[in-house]
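Worksheet: the structure to be examined is printed underneath.
One chain of protein is taken out of this complex; the other chains stay put.
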Amino acid sequence: MKRWLAVYAVGFLAFLHLPLLTLAVFSFNSSRFTVWEHFSLEWYRAIFRDPQLMEATWNSIIIAVCATLISTVVGTLCAYGLWKRGSRVLMGTLYLSLVTPEIVTGISLLALFQWIFRWLHWHLGLYTVILAHVAFSIAYVVIVVSARLRTLSRSLEEAAMDLGANEWGAFCYVILPALAPGIVAGALLALTVSFDDYVITSMVAGVDSETLPMVIYAMARRGASPVINAISALVTVFIGILILIFERVREA
Amino acid sequence: MRLRFWFVMPTWVLMAGLFGAPLAIVFGYSFLTRGYYGGVAKPWTLENYQRLFDPLYATILLRSFIMAFAATGLCLLLAFPAALFISRSVKHKNLYLQLVMLPFWTSFLVRTYAWLFLLRDTGLINTALQKLGIIHSPLPLLYNDGAVLLGLVYAYLPFMVLPIYATLERLDPSLPEAAADLGARPWATLLRVIVPLARPGIIAGAVLVFIPCLGAFLTPDLLGGGRTVLVGNLVQNQFTTGRDWPFGSAVSALLMLLVTLLVWEFLRRETEHLS
Partner (left out) sequence: MNRRYFLLGLAALAGCSRDSRPHLNVYNWSAYVAPDTISNFEAEFGVRVRYATYESNEEMLAKVVTGNSGWDVVFPTYTRLKPMLDYGLLQPLRHEWLPNLPNLDPRFRVPMWDRELQWNVPYMWFGTGIAYSRSVQPAPRRWADLWNTRLKGRLTMLDDPEDMLGACLKKIGLSFNATNPGELQRAKQEALAQKPLLQAYLNAEVRDQLVSGDVLAAQLWATTAQQAIDADPNLAFAYPEEGFPFYCDCAVILRESERPHLAHQFLNYLLRPKVAAAAADYTRVATANGTAKALLPDSTRNCPTLYPPEEVFDRGEWAQPLTPEAQRLRDRIWTEIKSS
């Protein structure tokens, strides 16, 4: 049985990884079609020559960084607060926000913003996208940091306070450093989810806030193009590097 | 004491403003009428909910359920042996786990597009099969329910592996040993001992896969070619080109209700199980 399992595992991993590898391989194909012509970097060059794509990538980065910062700070504080005394309602709301279908989150945020704009005469823009991303990232951060908090002993805080620290001091100098890997993990999760989001972003994006997933989607709708292969390969490598960094941090 | 309040306050505000309020607005919209060219207008009405009972939309809901069930079932079948393998391997557990999770970290869009690239009429699979002479004209692999199912399974497979692995890992190895001592063959041990013991993990994985599949939008949109209309597509359509926000809101409300019920039921069983 063990042998069958091993064979199966190889097949399983191949199924998971081959489609992505094929994408990457064909991104170096000079021909538009899936017949291999010769090795070429022309599609990669096309990416850098496209100002719309570059702007969209930059937007994606800004949005991801801002949203991650906000949601990590808010989420960590919340996780700590909940650790001291739980709140079923808040926990339930956070879980609910996780399972809400993305399309429902997207349209509900669009409805909210349009309703507010009736009075304020503002437009959809980068800030609405950032707010939307914060909305769905907080739950991820809270859950990851909470999991980490559960591994800490409560006596840690008590000990710090016995030694003269106040609550805030205990939090800053004792709990936070112990939580650091969990915070980084939560932040990384929030970053990945935000960078990759299409559905919610497409509903609340404004004139100036096109993101990379939106560009990829528009190109994919127009039919397969090797440029998408190249973009996909680059995105995968970029995220892979992020993960590697995370692993290093975690082991440190 | 006060510090804790300030710590939790920002989350309360953000959740209330960016999650609770929007959902409340959508719920309110579901009782209004559509404006002529989009938006909402006055007469309050129950018409949108009545429309949900129309067989056309009930079919869409049913189809979404079936698709989600099928995807969950397939994920379960495919993920269980893999999780078993990883839990039993001695040396490289972490490595295998990371390899399984790696596709999850890459972009969802990219992973869905990969199947677009493979399944098209001029995609890799068809070109390869034609070159090998196995077929003469391309197979219609894309833009149908099968492609959507494949895309969903591929996207959510890691979500099924992890919980099952977590449960199997904590399994007491003496139990299957005891079964073997009592004369059970490997298959029997698997089906009668291991699978039932892995039930909590299976259920967790099933919930993690079923719920996103129910509300899926991107996969049917890209791989279904606008012909596979599931609940997620219906909602998006009503809020953009369909110009019927109230009806879209009603469908969303129904979807939220279903999802909440499922999660409630699941959490209830989990806490029951623990206590």
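In this document, chain identifiers A and B correspond to the written order of the chains, with residue numbering beginning at 1 in each.
Here, a contact is a pair of C-beta atoms (placed from the backbone, for glycine too) under 8 Å apart; a residue touches a chain by one contact, two chains touch by 3 or more.
For clarity, every value in this text was computed on a predicted model and none was experimentally measured.
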Per the whole complex, from B:Asp121, B:Asp145 or B:Glu270 the residue touching the absent chain is B:Asp121
Of A:Leu5, A:Val25, A:Ala46 or A:Ile62, the residue touching the omitted chain is A:Ile62
Touch assignment to the omitted chain, from A:Arg49, A:Arg88 or A:Arg222, lands on A:Arg222
Chain B residues touching the chain left out here are 34, 36-39, 56-57, 59-60, 120-122, 140, 143, 225-227, 229, 234, 237-244
Note that chain A touches the chain not displayed via residues 32-33, 58, 62, 65-66, 69, 114, 117, 121-125, 206-208, 210, 221-223, 225
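Just so we're on the same page, only the chains that are shown with their structure count from here on.
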Here the gap between chain A and chain B, centre to centre from mean Cα coordinates and rounded to Å, is 18
Counting only contacts in the complex, chain B reaches chain A at residues 3-5, 7-8, 10-12, 14-15, 18-23, 25-26, 29, 39, 78, 81-82, 84-86, 88, 96, 99-100, 102-103, 105-111, 113-118, 120, 122-124, 127, 154, 157-158, 186, 190, 211-212, 214-218, 222, 232, 235-236, 239, 245, 248-249, 252, 255-256, 259-260, 263, 267
So, in the complex, the side of chain A touching chain B is made of residues 1-2, 5-6, 8-9, 12-13, 15-17, 19-20, 22-23, 26, 33-35, 74-75, 77-78, 80-82, 84-85, 87, 90, 93-97, 99-112, 114-115, 131-132, 134-135, 138, 142, 167-168, 171, 192, 195-196, 198-199, 203, 213, 216-217, 220-221, 224, 228-229, 232, 235-236, 239-240, 242-243
